[in-house]
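What follows is a single structure, and I will ask about it in a moment.
A protein chain is absent from this complex, but the other protein chains hold their places.
Per-chain residue numbering starts at 1, and chain names A and B are given in the order in which the chains are listed.
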Amino acid sequence: MKNINGFLPLNLEEALLILKHSYKNGRKVRIVAGGTDVMARGNGNQSFFLDSVLDISALKEIQEIKTCEDKIKIGAGCTHAQIAKSILLKNHASILTKASSVIGSPQIRHRGTIGGNICNASPVGDILPSLYVLNAVLTLASASQKREVPIKEFIKGPGRTIIQPDELLTEITVDMLGENEFTDYRRSATRKALAISKSSVAFRGIKKEGVLVGVKIALGSVGPVIISAHNCEKLIEGKKIDEEMLAQIPSAVQADCKPIDDLRSTKEYRSHVVGVFLAEILRSC
Amino acid sequence: MKINFNINGIVKEVDIPPQKPLCDVIREDFGLTGTKIGCREGECGACTVIMDGMTVNSCLVPAVSAEGREIITIEGLQQFPETEIINDNFKKVGAVQCGYCIPGMVMSSYALLKDNKNPTEDEIRQGLSGNLCRCTGYKRIVLAVEGAARDLNKIEGGNEDEKH
Partner (left out) sequence: MTKKASTPCVGQPVVRVDADDKLRGKMKYTNDYYSEDYLHGVTLRSPHPCALIKSINYDSDFDWSSITVVTADDIQGENYLDNFNKEVPFLPRNNRVNYVGEAVLLIAGPTVEIAEEAKKHIKIEYEIIEPTLNVFDSLDKKNLIYSDDNIIKEYNVNKGEPDSIFASAEEKGYCVYEGTYRTPYQEQAYIETQAMIAVPEEDGNGVTIYGSMQCPYYIRKEGNKLFPFPPENINIVQLPTGGGFGGKEHYPTLIACHAALLALKSKRKVKMVYERTEDLEATTKRHPSVIKIKTASDSEGNLLAIDSDIIFDSGAYSMASPVVLARGTIAGAGAYNCENIKIRGRAVATNLIPTSAFRGFGAPQSFFAMERHITRHAEKFGFDPAEFKRKNLLKTGDVTATGQHLVDPVALDKCINALFEKFDYPNLYKEYSKQPVNTKKRRGVGFSAVFHGAGFTGRGEDYIKAKAGVRIREDGKVELLCSTTEMGQGMRTILPQIAAETLHIPFEQVKVAKTDTKDVPDSGPTVASRTTMIVGKVLHEASKIALDTIIETLAKEYNYPKEEINCVDGIFYFNDEKICEMKDIYALLKKHSIDTSFYSRYSTPPSINWNEKTFHGDAYSGYAWAATGCEVEVDLETYEITVLRLVTACDIGKAINPILVEGQIEGGAVQALGYALTEDIIMKDGKILNNRFANYIIPTTGDVPMVEAIVVEEPFWNGPFGAKGLGEMPCVFVAPCVADAVSMATNIDVCEIPITPEKLFALSRKGEK
């Protein structure tokens, strides 16, 4: 096994200094939060661990969920289990608890983190579509500065983000849902647990006098990144939910999605199911 | 990297690469082979251990993450009276076949029952959904956990009675 440096900082400042020094010395660092993805990818591929491993699982500062004015701040180190169980999120951003609770298995949810899921930037990440509709803003910290970036600008492509080698994702700020706001998350998967989604829909809107306004829709697993479904949003925004509108969903979905055929599903099925989910959500709200 | 492990109450410092999977530390450095390896990617759950009270796939925990945490493996689980009851129920209903998934199943069952004294069938199925078994079809494993929940409640109920 490759002999590399390991770091287990106990506070954020220390972690950021390690990143800074490594960067300065040209040493590449593999950051490990829960390890659920990193360890699977590093199995049989030691070079994946780069020059050193920085474990951030002991950073208590980034493991809190709290309110801040009309926003909720979620520490990047919060586990899926923690989010799924959070009363605060259940009350004010229930879509996140729903999305977190379908990830992997209990063991995976006990370790996997929201920050890890974001930094993986996988189009199949279950938590991402919900973060898109909640207007998530990410806090990226380095030893010298802090910056805030909307999630959409953060993720550039499958597995690609704008994070810098000396930066750490520390916090995710999401909208706190208003009382009349409605959200839902649906996904299809090959089995009930331990499954990666084949396609998913995150929905947000406000029901006002029989119509939906402020509609935001994000789609997972149907493109190289999470897709903001503008055609679908436009179709639904301010319109009455009736059969006529529902009938137009499939073509709006078609216009938004860029799915592919892979081991899990087909592109036709993926877009079809997105349409089904969207219609189901609209009927139920 | 020198890392301090606390496995089943035994504290030991081991000098190993930080990315070494915890399952290998448990098996190679601590000689505890009850923790099985089936896939090394968190799918099968055969390597499930309890870390700070929660089940984790030990194949996905890098050694460095285990520093300062309390780890319980299937060997360590034997010290708890609940384990005896779980074991008895697995035996009684015939929930064990080839046995390779079983240590992981018992870990998950134990954690599930700690969390939820009266799990429904659905909750049991969810609680064990990270543990693949290819032999039993799961039915008897679910029945065993149901039985263990009943027996554990009886004992606790009994103790309550004694108190009164």
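Rule of thumb we're sticking to: a contact is a pair of C-beta atoms (placed from the backbone, for glycine too) under 8 Å apart; a residue touches a chain by one contact, two chains touch by 3 or more.
Everything quoted here is computed from the prediction, not taken from an experiment.
Considering the full assembly, A:Lys192 is the residue among A:His21, A:Arg160, A:Lys192 or A:Lys240 that touches the omitted chain.
The omitted chain makes contact with just one of the residues B:Gly34, B:Pro119 or B:Gly147: B:Gly34. Only one of B:Ile7, B:Leu22, B:Ala46 or B:Leu60 touches the absent chain when the whole complex is considered: B:Ala46.
Seen across the whole complex, the unshown chain contacts chain A at 1, 40, 44, 46, 188, 190-196, 263-266, 268-269, 272-273, 276-277, 280.
Counting the whole complex, the residues of chain B in touch with the unshown chain are 27-28, 31-41, 43-44, 46, 73-75, 78, 86-87, 90-94, 96-103, 106, 121, 124-126, 128-129, 131-142.
In the analysis below, only the chains that are shown with their structure count from here on.
Work out the mean CA point of chain A and of chain B, and you get 29 Å between them.
Every residue of chain A that touches chain B in the complex is listed here, in rising order: 1-8, 30, 32, 34-36, 38-40, 42-44, 46, 49, 52-53, 55, 57-58, 81, 104-108, 110-111, 192-194. Interface of chain B with chain A (complex): residues 1, 3, 16-21, 40-43, 45, 48, 51, 54-57, 59-65, 67-68, 108, 111-112, 126-127, 129-132.
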